[in-house]
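Notes follow the structure.
Omission of a single protein chain aside, the complex is shown with its protein chains in their original locations.
After this line comes chain A, so read on.
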Amino acid sequence: MSDVVEKTLTALPSLLSLDSQPGSAKLSSNSKLGNLIRGITELTSKHEEEKLIQHELSSIKEQVSSPNTTMRQMRELMVRAVYCEMLGYEASFSYIHAIKLAQQGNVLEKRVGYLAVSLFLNENHELLLLLVNTVLKDLQSTNLIEVCMALTVVCQIFPKDMIPAILPIVEEKLNHPKEIIRRKAVLALHKFYLIAPNQVQHIHNKFRKALCDKDPGVMTASLHIYLQLIQENAEAYKDLTASFVTILKQVVGGKLPMDFNYHSVPAPWLQIQLLRILSLLGKNDQRTSEVMYEVLDESLRRAEMNHNITYAILYECVKCVYTIHPKSELLEKAATCIGNFVLSPKINLKYLGLKALTYVVQQDPKLALQHQMTIIECLDHSDVIIKRETLELLFRITNAQNVTVIVEKMLDFLRLSKDDHTTVDLAGKVAELAEKYAPDNEWFIQTMNAVFSLGGDMMQPEIPNGFLKLLSEGFDSEEEDRKLRLFAVNSYISLLQGDPSKLPQRFLQVICWVLGEYSYLKDDLDPVVVLRLLAQLLDMKGSSSDTKSWVLVAMTKLCWSETAVSVAQQVAETYSSSFDTTLRQRAQELQHLSRDSQLHSRVLPPGGSLEPVEVDSSLSFLDGFVSEALSAGAAPYKPLHQRQEELSRSKALSLEPYGLSLPISTSSCSITDRQSPTLLSTSSGLSGDSTDFSHRGSSTTLKLDGVRRVWGREGYLAQKEPVEEVAQVEIPSPLRSPGQQGDADSCHSRTPTANPEGDREKQQLASSLFGGLSSQSSVCLMEKSERFGRKAKGQRASSTPNEQRSDPSVSSSSAVDNLLCNNLLEENSEPIDSSTKQTFQHPQSLRVPNGACDAEAIISDDDTKGRNRPVSPEEHVEGDDFPPCEDKSKDLSLTAHLPAELSGFSHSEIIPLCSNRSLDLSACHVQTDNTVVLVVFVTNSSEDANLQIQVLSEELEVCCPCESPVEEVRGHSVSVRQYSLTVKRPLVHFELVGRLSYSAAGTLQSMQFSYKLPLTSFIRPLTVSTEEYGSMWLAFSHDTKQNLTLMKEEQEPLSATLNALKKKLSLHVVEIIGVEGLVACSLLQDQPCLMHCRVHAGRLAVWLRSPVADLPDCLLYHCQRALQEH
C-alpha cells in the first residue's frame, strides 16, 4: 500500500494541473481557501507571504465580526483562520467565533467549529468556559453525530473545573447502545482521570464494566485507563491479571473480528497495551508472573519475524519478560529475540536491539559480551542516534577496568555533539563514571576538566557542586586528599596561564574556588602569582558577574601576605563601587579582610578544617510571619516535589533538561564550604527543597534497583544449569584476564570474521571495553545502590598505592591482573551476588598467584565453616510437609512458625521472596511496641543445607539477634530468622536487600532477594497532652505544610478525616478544637512528629513538624495516600 502512496503523493509543482488528479475531485480548488493556498505557493519570499497573510487575516477579521455573515460563511472563514494559524500567524480574534460556530451552527458547521476550537485553544484558555454549555447541550442531543462531536472535543480539551457539570452525562453514555459512543465516553473518562483523578474516583466499577464490554473497541479504550491506574498502584489490580491474560490469549489466538487485524496480525495495538499492563502487574511478583508465562510464550512464538508490526509486539514482549519475575525459558527466548534485533540489517531494529540490551545489560552482561563486535561497529555508526544509544549501553557496563576507554569514547562524542540536551546528559554521565571508577588522580582531574570545558554552562549545577564537595570532604586518607587537591591546583594554574577566555563560566568558578582553598598546598607558589592570574579573569570580557564574585571570594582567601594585600586592595578598590550589589559586597569583604590580618586569620584560617555551619534549615524564625500570612489567607507553601507532581499529573511536556541520573543529593551540600556564593544560594536548604532532591535521587536509584531485583539470575541458573553454576562460583575470577580473550574468541567464532586486520583492532577495543564485565556486574550493582560515588572512590584511593599504572589500551597483563586482584579483594569485602558471575570457559588456564589464592582461601574457608558448624540453637521445625504450590496453606503454616514472643503483635502478610527447587524464602514484618522485626522463613524442601543470610539496607539498621552467621537447616523443615529494624533516615518506603547463600550436598549456591516496607510500619501513636504538644511544637525545626483533601462527610469532616488517618497510620489525636486538630505520633520510640490540621476552604491544611529531617515529608506522603485510598 505504501508504494501506492509513494507513487501518488506528488510534489507541489503539479498543483495547477489539478483536474488530472483522481483524488482532486474533492478539492475545492475554486474556494477562497484554495485561492489563498495557491496564492501562497506562488510567492517567493517570506516577506511577501507575511503581507498576503496579514491582508487575508484582516479580511477574515472584518467578515467574522459583520452581523450579516451566515454560519455557512463562518465555517469557511474558520477553516481559513486555522490555516493561517498553522502557518504561524496569530488569529486570536477568531477564537470566540469558533466557539460561536460550535454553538450555533448546524451539524456540519458545528463540526468545523469544534475542530477550530480544539486547534486554537489549549486546556487552560479562559474562553473554554464558554464551550461548556454547548458541549452539555450536544451531549444530550438525539443526534448521534452531535454526541460524538461533543465527546471528541471533551477528550481533547475541557476545563478541569467544569468536569462535574458533564460527568453524569458522560457516565450515562457508558450504557449507550452504540459502541462508538461508549468508546468515546470511556476515553473522555480517561482524559478526566488524567487531568483530575479525584473527580472520577467513584466510578472505578464502571471502568470494569467497560473492560468487559462486548465490543473490542470499547474494551481497548478502557485499557488506557487501566494502564494509567496500574502504573500508579499495581497492587490494587492484581486480581485482574487473569482477565488480562485471557484477553491476550484470545487476541493472540485470533478470536477478534478480522476488522481489527493489521497486516494480518490480530489487534497489535491491543496486544501491546496488554503486554505493558502485564509487565507492570508481574513486576516483583512471582505469583502474578506465573499466571502470564504461558501467554507470553505463546506471543513470542506467534509473532514470526516478517513485518514491523510483529517486531513491535516482540519488542514489547521482551520488555515484559525481562521485567516480570524471571523464568529461564522465556528469558532464553527473549535473549534470542534481542540478538536478532541487534544483528538485523534494518537500522530501526538495530536501534531497538541496542536499547533492549541497555535495558537488560546489568542483569545479563553475558548478552552484551555475545554481541560485543556488533556493539563496537555501532560505536562508529554513521547515524548519531545509534552511536548515542551505544554509548548509553557502554555507560551501563562501565567498571574500573574499562572506564578509561569508555569515557574517552564518550568525550569524543561530546566534542562533536551540537545538541544541548545530549551534552548536558552525557557530561553528567561522564562525571558520574569519573567519580566512581577513576583509576588515578591525574585521570580524574583531567576528565573532570574535559567535562567542565565541554559541558559548558548548560551543565547541571550538581556536577561542579559534587566535584567541589568531593575535593573538600576528601576520602579516608589525608595524603591522598592532599595529592588530589595539589594536582587540581597545578592543573588549574596551567589552564589559567593558557587562554582562560575560552573556558566556560562554571569551570572558571570551580577553578577560583579550588585555587582559593588549596593553592597554599603548592609550596613553591607565591599567592601573588595566583592573585594576578585571578585578577586577569576579572578583566576578561566574557566573565559574568557571578564568576567575578567567585574570583573576589577566592582572592579574599588568598590575601594574607603583604604583596598579595596590595594586589587585592587594588582590585577591591575597583569593584567596591560596582553597580552589582553582590560584587560590591564581596569587594568590601576583600577590602576589610585584607586590611586586618588578624581578623583575616580568624575568619579564614589557611588550610583550616571545614567546620560545617549549623543552619536552621526549617527557617523556623519565620514561623510568626508565615502563620500571620496564612491567617491572612495566603496559600500555604507547597514543597517543590509536590508542585512538580501536580505539574506532571497534568502531563505537560517537560521542557526542562533531564533529571540527572547522578544521584547527588544537594541537601547534603549544605554550607560546608564557607564562601562560595553560588553554593550558598543552591543550598538555602528549605526542608521542602532538600527532600525533593532526595526524592529525585531515590527515584532514579529505585528504577535501577527495580530492574536488578527482578532480574536476579539465580532462578535461571539454578534451574537450568545447576552444575555449571557450582563450577562458576568456586572458580575465582582472576582467571578472567586470559579467559576474557577466550570469551571474545568464542563469540567471534559465531560471528563471521571478514577482515583479520581491522578485526584485530576491533578485538583489541573489545577486550578493553568489555574487560571485567563479568566481575563488574556484581561490583557495579552494589555500588550503584550507593548514593554517591564516594564509597567507590574510597576504595579506589585505598587501592591506589599497590596499583601499577600503565596505558590501558595496551593493557599489559600485569596492570590488568593487578586490577583484577583489587577487584577481587573488593569483592570479598562486600556482599556480592556471586551467581551473576560469568561462566568461565577456561577454568584451567593461567592463574594470578595473589588474588587467586586469597579468594580461594576465603571461599573454601566459607565452605568448611558451613559444613562443620554444629547445628545452631535456633528454632527448627521438622517433618512438616509443604506443598509448594498451595500458597494459602503455606502462608498459614508459616504463620505457625512465627516466634512465640512475636505472636501477640500484628504481622504483615507473609510474602514469598525467592525460591528455587530446594529452598523457599518468605518474609513478613511484625510491629512490636518499640521495634519492627523482619521475620524470614526458610523452607527447605530437600536435604540438609548450611545457609547464611545477609540482610542490608541503606536507611535501616538491621540487627540480627543470633550470632552465628551460618546455620544448618535440616531437610524438609522451616527455619526462622529475626532481624530487628531501626530507622537511620526516614524514607517513604524502605528497601532491604539480602543474599542467601547456602551449601547443600557439597554445592554452594546463592540467591538474592529484596523486601520493601513502608514508613508507616515504624510509626507509633504518641500520647501527649495539649500543653506538652505546644512546647514540643516550638522546639522542632523540620517542618512541611500542605493541603489535603477532606473526607466528604456531612457532619464533622475534620474528625472523620483524622479518625481515618488515625486508623491507617496509627497516629494519636491529641485534641480537636473547632476547625483545628492536633495529632501526634513518633517514629518508633524516640522520634516524635507533630501534626497540626486546620480546615480551610474545604481543604485540610496540614502542618507537620519534627526534630528529624525528612520525617514530616515522608509522613505527609503517607497521609496523602491514606486519604486517597479512603
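In the analysis below, a contact is a pair of C-beta atoms (placed from the backbone, for glycine too) under 8 Å apart; a residue touches a chain by one contact, two chains touch by 3 or more; residues count from 1.
Note that in this section contacts and distances are computed from a predicted model.
Its record in UniProt calls the unshown chain "AP complex subunit sigma", which is the match among "AP complex subunit sigma", "Transporter", "Serine/threonine-protein phosphatase 2A 55 kDa regulatory subunit B" or "Myotubularin-related protein 9". Residue A:G34 is the one among A:G34, A:P164, A:G498 or A:G1030 that touches the chain not shown. Checked against the full complex, the candidates A:N175, A:N308 or A:T336 give a single residue touching the omitted chain, namely A:N308.
Within the set A:L129, A:C212, A:I385 or A:A635, the residue that contacts the chain not displayed is A:I385. The chain that is not drawn here is touched, among residues A:N122, A:S544 or A:S1031, by A:N122.
The chain not shown here is touched by just one of A:E316, A:E517 or A:E589, and that residue is A:E316.
Residues of chain A that touch the chain left out of view are 1-2, 4-6, 8-12, 14-15, 18, 21-24, 26-30, 33-34, 37, 72, 79, 82-83, 86-88, 90, 106-108, 111-112, 115, 118-119, 122-124, 144-145, 148-149, 152, 155-156, 180, 183-184, 187, 190-191, 194, 217, 220-221, 224, 257, 259-260, 262, 267-270, 272, 276, 308-309, 311-312, 315-316, 347-348, 350-352, 382-383, 385-386, 388, 421-422, 650-658.
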